[in-house]
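All protein chains but one are shown in place.
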Amino acid sequence: MTKHKTPLLDELESGPWPSFVSDMKQEAEARAKNVNNVEYQIPVDVVEDLMGVLELSFAEGETHWKHGGIVGVFGYGGGVIGRYCDQPQKFPGVAHFHTMRVNQPAGKFYKTDYLRQLCDLWDFRGSGLTNMHGSTGDIILLGTTTPQLEEIFYELTHNMNQDLGGSGSNLRTPSDCIGQARCEWACYDTQDLCYQLTLDYQDELHRPAFPYKFKFKFDGCPNCCVASIARADMAFVGTWKDEIRIDQEAVKAYVGGELKPNGNAHAGRDWGKFDIEKEVINLCPTECMRYENGKLEINNRECTRCMHCINVMPRALRPGSQTGCSILVGAKAPILDGAQMGSLLVPFVEVNKESGYEEIKDVIEPIWDWWMEEGKNRERLGELMKRRGFQQLLEATGIEPMPQHVSEPRHNPYIFWKEEEVEGGFDRDINEFRKRHQR
Amino acid sequence: MAFISSGYDPEKPMENRITDIGPRKYDKFYPPVIAKNKGKWLYHEILEPGVLVHVSETGDEVYTVRVGGARFMSVSLIREICDIADKHCEGYVRWTTRNNVEFMVDGKDKVKPLIDDLESRKFNGGSNKFPVGGTGAGITNIIHTQGWIHCHTPATDASGPVKATMDVLYDDFKDMRLPAQLRVSLACCLNMCGAVHCSDIAMLGYHRKPPLIDHEYLDKMCEIPLAIASCPTAAIKPKKVEFDGKTLNSVEVNNSRCMFCGNCYTMCPCLPLADGPGDGIVLMVGGKVSNSRTAPKFSKVAVAFLPNTAPRWPETTDAIKKIVEVYATDARKYERLGEWAERIGWERFFEKCELEFTHHLIDDFRDPAYYTWRQTTNFKF
Partner (left out) sequence: MITAVGRHIPAAAFSYCKGIVEMEYEEQKQMVIDALKKKEKTKTKFYFSDLAKILDMKPREAKKIVNKMVEEGLLVFWSSGSTSMYGLKGAGKQSAAEHEEE
């Protein structure tokens, strides 16, 4: 393995954290040895050349990749990102180095036979390098040549029953938290909602007709482990309507010290004896709890379901049983006008598997219609909301305004009254006015 | 290297074409103990850093061993993960949102052999392949973007600074001594294809120079209207330039309007903006996505610029380490980094973390800036 010297990269082989450099070296070696006699469809030394490019970037502090407009396989407007090296003579193995996005299974659970099949395919037709996973959630297959794109897609769909993910002005590959599969706090089946909407909106995912990207993310509870509230144009955050379920005996056990708070998450330091007043009651943002005579009381009507008490005493407290989700819309990263958090549009909706999630689609589709018609090119939903106002979003979705929609009412009185809202309308007779007022 | 067809016929792309089938169905990949107990989980506990137990109302338990690693991963490594999953976990494995790998077993007796196996595996260079940790009030894996490995507009690398930072923060990956969980993330340019705007600590690659203009080739290689339209701040205009005695169509860039996003380079390869000394890292702090106690928060800029000192980015890792240590000592139990900074006041944050406050840290970008200036007499000396 001496094709390129990589003294800078080599320094990242030491230290305790897994070294991606060592991993690249092992892959380069495996390809060179080729013990299984794979008929590699892209250059065998692709990994060595990638290391060479990266070493050059480490030395110069500049990237050596160029964007290419390749978008996908025939008929799809996304799923592939075109990449070319700007030093192709030095690094021919990565002269063309396109990415494919493969739609990950909800929850990111895998069976090894599937993963092995994917590895074999990517070994054979690609670089053997991946991201598990990309930021949006896809399995990222990193680096192949143009002629291989259709071949890989053919094998994925025919042999693995597996489709590509989204890129460009599309519905991006939806992603979810682990949800009810292994979390006691999940208020709905994030995996099923994620899967079902991904299937139902395949056309939106593969064929771009939106002004810009659009993301769905599914969080089972307000802890928001997949950051839906910060990242998704539509965030589906699990919540409940009724009372937090309390096991008073377990509360006592926390107070008595038999149970460790926060699922033992603070075990690395001696924080002293658990103090329910200090650690739970006083940290409750709505001050809706009290602990007296060995009994915990929650005024559930005043609770805003922030999860803190449940996080701290998971064996004593559980979310209520009348569960569903809140829908927040318009979150995005800072570019261009600054970051936006999702804004609450639907405080509560049942997540109803039996109806095929009709109640949720009834919110999604009018939003898309509004955005597709009113949105400017490259305008995210949150930016359109900012430009046109929350009221227009309410009109488009037919949702009634309510105090839950705001953190506080407006600071200015400059209300754009509509004609029909004002008695008598805007059309008035100047002569009638003049009967009451001289010129 | 003979071309081997999959069966696809480029002459007839629609023949036997399968499209719109989506991902594989999630429940085909559930381990039996998950399939059986989905929706029935009662509570969980962290047994030791990186090891969780979830207990179901059926009495079943699932033990999860979480390991960190690079999200940039070879098929050799994935196959090794499969070997481990086959040996210990009936052939099932999962990844977390933050690029950790989770191995699940259905009995306590299966945990120790699994951990021993995972921790015994090292790369040839000496680093751990599968370090167990990343749970509770500690530091878990860094989520990040592509950097110099694959991106065309990065202002820093991703895998390199992440490896360097995780080496420095490794003890907190293996421990749970912090006041709360601390989430670190990296995006290699301001477009943030991996969002970092709500992280406790975020590294953000940032260019500081406007694009170069390759007048000679621009009109040959690019469509000028597209290059102009790509600029979010309308800093690019068409311009005729004299070159080698000829008048060429090209563009000019209003440097004072450029926000260094690289969108023009995406549309036009004749507007490159990578620049060794110009590019580096912005350090942001204090964001969170959880609704717990306080509303989700955006990260704020704490250090305007740190250089790209490959291969280990010492200026960046030193600053991060310092912030983590001060936070660990000063914050109250359960307090996230941003909650702590707000309680003590940002003036104290800069003092305690020994970070210089420069004019770059006062927002001057569009409307939201005004609301970040101090509009009260309440401040600390």
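Residue numbering begins at 1 within each chain, and the chains themselves are lettered A and B in the order written.
Criterion: contacts are C-beta pairs under 8 Å (C-beta built on N, C-alpha and C of every residue); 3 or more make two chains touch, one makes a residue touch a chain.
Quick caveat, the model's predicted, so the values are computed rather than measured.
Enquirer: Could you tell which one of A:Gly61, A:Gly78 or A:Pro222 touches the chain left off the display?
Expert: With A:Gly61, A:Gly78 or A:Pro222 as choices, the missing chain is touched by A:Gly78.
Enquirer: Can you tell me which of A:Pro285, A:Gly320, A:Gly338 or A:Pro366 touches the chain that was removed from the display?
Expert: For the chain that is not drawn, the touching residue is A:Pro366.
Enquirer: For the full complex, which residue in A:Pro16, A:Pro285, A:Gly320 or A:Pro347 touches the chain that was left out?
Expert: Considering all chains, including the one not shown, the answer is A:Pro347.
Enquirer: Taking the full complex into account, find the residue in A:Leu12, A:Ala30 or A:Ala95 that is in contact with the omitted chain.
Expert: Checking each option in A:Leu12, A:Ala30 or A:Ala95, the one touching the absent chain turns out to be A:Ala95.
Enquirer: Which of A:Arg31, A:His67, A:Arg125 or A:Arg305 sits in contact with the chain that's absent?
Expert: A:His67
Enquirer: Go through chain B and note every residue touching the omitted chain.
Expert: 14, 191, 193, 220-226, 230, 263, 266-267
Enquirer: In the complete complex, which positions of chain A touch the hidden chain?
Expert: Listed in rising order, the touching residues are 66-72, 75-78, 81-82, 84, 88, 95-96, 146, 167-170, 207-213, 324, 346-350, 359, 362-363, 366, 369-370, 372-373, 377-378, 395-400, 402, 404.
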